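Down below is the structure, laid out as structure tokens.
Every protein chain but one is kept in place in this view of the complex.
Letters A and B mark the chains as written, and numbering starts fresh at 1 in each.
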């Protein structure tokens, strides 16, 4: 072929948080990496994150996910330090513990049941949450409203600046010699004599290993290398206020104050296909809920709202799969690219590099789904 | 602390035939044309009175201001009178903060949020000043020439200290002439157009002749300014505005010679550009126009965008001035009426011919007053995003790393994330990326514009329906 071909050890298809994290993990092990990223104004879920590095409550029904998230939170400081050393960018990781606010006694009771189940399944004394009354929660959350029923607190939880994370990974990858090609839409993958040929229009690349971390394009691309990796969009609306004086040190499930001083508020879950237009009634509900939690925010001004389309699997848990028919092709997908960034760097990348599947991801093969798997709307 | 009352929202109104957003000449004309053909019309504007910016406060002015502002301004009275006489429903102080794909308009007015449902929309939000990023442009004491005109029209307020006018374009000279009539001391006019290159201008000779009325007006203004003996500097470059926390002086070169002028007030102007915030938020199609150096919405011959039932008229469709805006508004109103089955299926040919005639001067003006590259694509040190204080250099750095889109540079630098949501930096960023990445602006694209178009409080958003 008389087009540009670049050889590298691995081609990562997708330059969002998942692709960039895996790429960084590969680069720090000394492999050469090509990253193929999409256009500037496509869906880009990685630009719409809430920014939580969150553990409590995750994995109800699949304790391995709770362990996976917990493990990521524990490795996150190491990731933060490395990225800072590599790029000078501080991704503002703060892990002061987080609170999940409940607005009714019934909600509190359900929440507590869920957390107790998780604690007993996970069986790790460090994996813990505490139940707080409204007044106890208010000690951690200045301005907490009187209508809050209570909260659950976990020292495992925190947050970061997700855009700085994306930028830091991007810069780190460049610094480590990654070749990043923007505005590429991969349309064909084939394997020929142990080498994958990946093409986007007139451009093509070759490598012995590929990672498909392409967000909403993951299913279509995975099918080209014999994998069924079912993903669908799950819409979450989020908005952000102007800067206000610092008042919240702990992130919560609905509201967090960023390192910039802005207050980020969310979120929602809807299954509406590829609709990423912001809807007023949903934002009205989110805003009313936030004002209930923090009446002091009533006059804070909302500067920007957006809808991010989560990359959602049928059960809501990640999919980490190496193709049986096309060994060397890996699909990596989840909807918690912020929390799991550390695992993607320190655990998933070595798996891609060596092919040795770690025990921690045993529960997450894409093969747990078939085209007949019933899809339950997630979180709705 | 008790939960503050969530403001009440008005019950959703009945389905309208047409909502017009913006009560300048285009909006007034569109609303009148539609109403006269039997449509149920609602005219919205965030200002307290009709007039937009060009006819700002026309219903509240006086003889003294009319004399200063001139006949073109006074002409606006006739439109305002027609609106009042027509009984059109006009909501003043109405801030549109979101428009849905089905054309539902979300409005904030008197602290209440309201949802308006309509079959069609005319967006007549007009133009805004082209950003003019130079060192020091965020200092107190720096404003736009448009701001100077608004102060005069709206408040009968003029500079008390000697003012430096910097930039290019007919509106700058118009303001200078108006200030002269008002007795304002103009310390200097700094003309940043690239010199009167008559050889280039001759290419547009036919445009020049066709629009001679406009040109004669412009030459008349220049005569007024020059005969008043105001220092007039040509071919200005390297403009810097300096001061600690207020303007103290400007430095620049003129025809290669370094100059410095002490002053406390600088008014900048290098043309106006369509205010495309609403049209981008709707995801209407736009194209980059190399002659006007801005984004123009793609429109059919009635002014309909790529989104059926949504029209744009006036300077928001492309800069044409107040008379063109009025004609385009009428055309859009007729187009809406036709599409909804009202009226007599007029073909709009007469209006289009008049518009074309009035637009013939534009190629000449665009060439003559083309803003210099250095004032659209500034040096590294210059702040391009006023809200987040991001410099041109920071954007270029991102491009060097491989970012070729304004949404990625926004994500990585915060440029465009502040309260103005890219109004003051969007054009600049597209052009910086285009030049640095050697891509046409069309390919670089623009920010993804999301609601709210105007910020509103959480309590107000909570009341949204």
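Here is the rule we use: contacts are C-beta pairs under 8 Å (C-beta built on N, C-alpha and C of every residue); 3 or more make two chains touch, one makes a residue touch a chain.
The rule is short, and it goes like this: contacts and distances are computed from a predicted model.
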| item | value |
| --- | --- |
| Undisplayed chain, where the name is taken from the UniProt record, one of "(2Fe-2S)-binding protein", "Pyruvate dehydrogenase E1 component subunit alpha", "ABC transporter permease" or "tRNA-specific 2-thiouridylase MnmA" | "(2Fe-2S)-binding protein" |
| Contacts of the hidden chain among displayed chains | A, B |
| Which residue of B:98, B:254 or B:457 touches the chain not shown here | B:457 |
| Contact with the hidden chain (one of B:143, B:174, B:313 or B:361) | B:143 |
| Touch residues of subunit A, complete complex, unshown partner | 142-143, 242-245, 247, 261, 294, 296-301 |
| Residues of subunit B in contact with the chain not shown | 4, 46-48, 53, 57, 60, 64-65, 68, 95, 111, 128-129, 138-144, 146-147, 150-151, 154-161, 182, 245-246, 264-265, 275, 386-389, 418-420, 423-424, 454-455, 457 |
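Everything that follows uses one rule, which is that only the chains that are shown with their structure count from here on.
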| item | value |
| --- | --- |
| Between subunit B and subunit A, distance of the C-alpha-averaged centres to the nearest whole Å | 40 |
| Sites on subunit A touched by subunit B in the complex | 39-41, 44, 47, 145-147, 163, 166-167, 170-171, 174, 180, 182-183, 239, 241-242, 260, 265, 277-281, 283-284, 287-288, 290-292, 295-306 |
| Subunit B - residues contacting subunit A, complex | 1-4, 6, 98, 100-101, 106, 115, 401-408, 411-412, 414, 417-419, 421, 445, 448, 450-452, 455-459, 461-465 |
